[in-house]
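The chains shown are only part of the set, and none of them has been moved.
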């Protein structure tokens, strides 16, 4: 596959595409870095100039910064936990033959197509509302009181919304992985005297490692930047209870109109994301090989 | 230990009957090979014995105990799968130890037994590799190791060699045969390669569409095939079949003659023809001759003969080695 | 047993969507009642009528279609050669490059809004479909490249070599051999990208005004209107998600296969 | 040639209604076409701010409030409206509203509707409790009434107030309320005042009301959630925007005929706890179609439009709170909340919002650019206090600290 002919021809032909790709990705990044060192508030057109690290300083020393970091992590871990564990269980269930398998698959898949905004609105108003929400109605039917989801467990509520949207993704990847398991392996384990549980632990779960890795990787990428759900429901509150990093950046750059600080926040978010990605790749990257 | 009896065993998948009522007796210590064309039910039969499929009717007895409804793990049999079904995420050691671990054996005992099995199969050095890092033959050995280690009443093999290349196949074939001679455990072996069947079996069971066409020792089948199906299945290169006038002359609908029983002459003989391809193996020569009387006939000549594409030759079947079959294909 | 469990869970997961579907056919006053009341009350198309009366659904819908299809096609055009090079002429840095691309997806969009807004203003791209197509392409490109890359890696190099032996130029090789062979992969990449683009709600909202606004902008005007709004919100939601849901359902086999990102052999 | 103008507007009922009345505008201006961008309030504000600050030029008419107009007018971002035609009758505008939209003598936006806040209450429940609501209640009256009306088993909560974080949500209410408690955001040196007793009094009174008599989940209730609750008959009282009056007495309401109105409460310190706001139409300085835009603004905010709405939808649905003439109209006077609305508006003074003297204008906000961010952050803190996640002291201390920090950074505190 590799004569100089094909290599150089290949590089030549591909280089424009890669260049476009790189420019596309570098330009916003470079501009963000540039702005992060500038004084730039939309509402003060005449205050401009080099700001040094002031933007970074103020962003990091903001009392909301630390909670935002922790909440970001909690959100990612919470959703990952629900979707992978739930996904595995669901995949095991859906892998059994039963009547209407195709339809149930469609039902389970559906939340993946729902816009985050719609999902958040629907959960907030029609389900989690402590007075008119469906959960409250159900609680009342059993003589309880409506639980104030967004007031009392705001982050958990957001985790539930996000997990609902990503559960289908996890389930279907894991289901596909499960279906690719060589039947003979299960039978071999059966011959070897493995119980159902042992088969799950020793055969099925290891077989799914790679798929689980992909689920974790892709979801982390998307969940690290969750923002619409928070915007629609809690706005990061009460207090800082459901504030995450992207939302803090949003507050700085859009609510405060402070472009410089927003850019600094963006740069910090990228750095942190890369650190997470780095550890993620370290920890699970080898599962992605071959 | 290792006496298996099938009586009136039937297997249906939905409406389709794959195995019609079938009786079979496998004696202790016997090496039984199931052969037959693809889809004839070999694997199904094996899986019924293993307990991986339920019988639709009939009963299976293992060492005098009715095992028809026992789960696979309780039957005391070990199976080597066509794909080997090694656990890819476990080292060879863990693969082999797995059945022991499932049986709740202590780690020391496990290690001891794994070592012993590895010794038998000569793969002490491979114990810490993973299946992905092994060659086909090595994988095969691990699969066998996993079977041996349980000291089963019988081994079941489902086409274990079909994924290997020709050279390796020969080696592994010998290894399994030797293993059998050493362990003297009952072995049931599925293949569709008749060379394997011939060289390994104490008893060959020829299956066709779920029915047993003939069962017996390899030489019995080679010498006295009950019908054309068996005759064409056993022996390599395949038996030559001739119908028409030639067969009529022998008072049969079809006659068969094996390549090794055809003599070739450059001067005379009953069947005249031209050489198509001559394959020179050094030890033998396979000559494919297009004859007028009998169609294309393959002759196997020991050693080296000097024939080329297009040469005219004469063929003579050895008269006492001619098999005669009636219109239904049954041997006369 | 399995059937019951699976159906129960399936319906539970689907329930929120089912519920807004039901609510969308109710009068506002009924929609906010107890579940029993909701089920038993009269059915009506009023909410849909009101939503359609209030905003031009079809314009938004058409914008959504153009944006998601456009960005997907352009994305593919850029990503196919790039993925080809990564999969078949890999260098030492290929893996790093890929990882870096993915990490750019983790950048909070809010932090880049103003720079992009300024560029768009100067290029006259604000509130144009072209501009949004470009942005959506950019945003989703890493995922497209990655998906295609994992796909291409599964295609045996021998086939491309065979094409080369057969006298195909590089262009013919990609055009006649690689691309058609990767059709399933390309199709599922397309599907995923269409879904992501369809649901993208930051850029589509902030870079459009009237003429290029897609369904995300449409739904944004229902997020907190005055008075009772469950039915209207439900109707608008149903209208916003139905097209993509139906498309997703019809093509779910393709989609699911591609979504595995090479995780399943 | 036809000119197309793009109008950005909030998704409030009055604006939505305007979109259904466009035939009238097209009849009068056949060569102008209007494209709508309807967004939720915060979304709209952010969207429009980005555009105007970067001179993106995507909109020709903006819907903005009394918070933005003074700031933007000063920046020169808005087109002055002093030259609207005579029939616009600028002198007919309510003085308080007009004052809020004028910078250095130039009117920068034309009010579409104006609002203050007031008490809306359930006459039937008050009656059942044996109480009557004075037209100008004190906070003590409110508390007594809330206590009397609360019946949690029947899902009736004595009082519904905003709790959702946001400078335009809970902070609008709390800032207005604090004015009546003698509190203020900043002293004359721009020093934040959350560490002072009046703020503590305000918030603890608010917590007392909400925790004892408020609905569950109040920390997420904004205008809209409360409106739903009130319309369903679940609130005994609701102190909120005067425009809500037409909704609680409207068709969707289950309690339409049982609602009474009163001025926002006071504490005897001379300021009532009501605010002043006007959604207004402005034209960005970058617009290429100023003439068409002006024609639209004139159409949408002059007296004829009020008459148009009245003729199609009835007087109760006329956009309130902008023109003196509306309140002298006899038909309109029959609307139950008309008088209370105008009294409330007149009771607010953006230029002297607090008991003490302050360096800023704005009743329920502080008209400086930083206020959005600070107000939202403080709002989050107080929302957390309401949700019980932090204590009152901690919440106020955090509010004080962050406000000091931001004001220092912005250069107000030297």
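Each chain carries a letter (A, B, C and D) given by its place in the written order, and its residues are counted from 1.
What we mean here is this: a residue touches a chain if its C-beta (ideal position, glycine included) is under 8 Å from a C-beta of that chain, and two chains touch if they have at least 3 such contacts.
Given the structure is predicted, the values throughout are model-derived calculations rather than measurements.
Asks: When only one copy of each protein chain is drawn, what copy numbers apply to the whole complex in this file?
Replies: A x1, B x2, C x1, D x1
Simple rule for what comes next: only the chains that are shown with their structure count from here on.
Asks: Going by the stated contact rule, which chains contact chain A and chain C alike?
Replies: Touching chain A and chain C alike, sorted by label: D.
Asks: Just grab the chain with the largest centre-to-centre distance to chain A, centres being mean Cα coordinates.
Replies: It is B.
Asks: On a C-alpha centroid basis, what's the spacing between chain C and chain D, in Å?
Replies: 38
Asks: With chain centres taken as the means of their Cα atoms, state the distance from chain A to chain B in Å.
Replies: Roughly 54 Å separates the two chain centres.
Asks: Could you state the distance in Å from the CA-based centre of chain B to that of chain D?
Replies: Roughly 89 Å, centre to centre.
Asks: Among the residues of chain D, which are close enough to touch at least two other chains?
Replies: In chain D, the residues touching two or more other chains are 46, 50, 54, 228, 232.
Asks: Two or more other chains touching the same residue: where does that happen in chain C?
Replies: 32, 113-114, 220, 222-223
Asks: Dump the list of chain pairs that touch, please.
Replies: A-B, A-C, A-D, C-D
Asks: Where on chain B is chain A touching in the complex?
Replies: 50, 52, 71-73, 77-79, 81-83, 85-90, 98-99, 102-103, 132, 146, 150
Asks: Given the complex with chain C, which residues does chain A contribute to the contact?
Replies: 1-2, 6-7, 9-11, 13-14, 17-18, 20-21, 24-25, 28-29, 31-32, 35, 40, 42, 90, 93-94, 96-101, 103-119, 121-123, 125-127, 132, 134, 137-138, 141, 164, 167-169, 172-173, 175-177, 180, 210-211, 213-215, 218, 221-222, 224-225, 227-228, 232, 245-246, 249-250, 252-254, 259, 262-263, 265-267, 269-270, 273-274, 276-277, 281
Asks: What residues of chain D sit close enough to touch chain A in their complex?
Replies: Touching chain A from chain D are residues 46, 49-50, 53-54, 71, 75, 155, 164-166, 215-220, 225, 228-229, 232, 234, 369-370, 372-373, 376-377, 379-381, 383-390, 395, 398, 401-402, 409.
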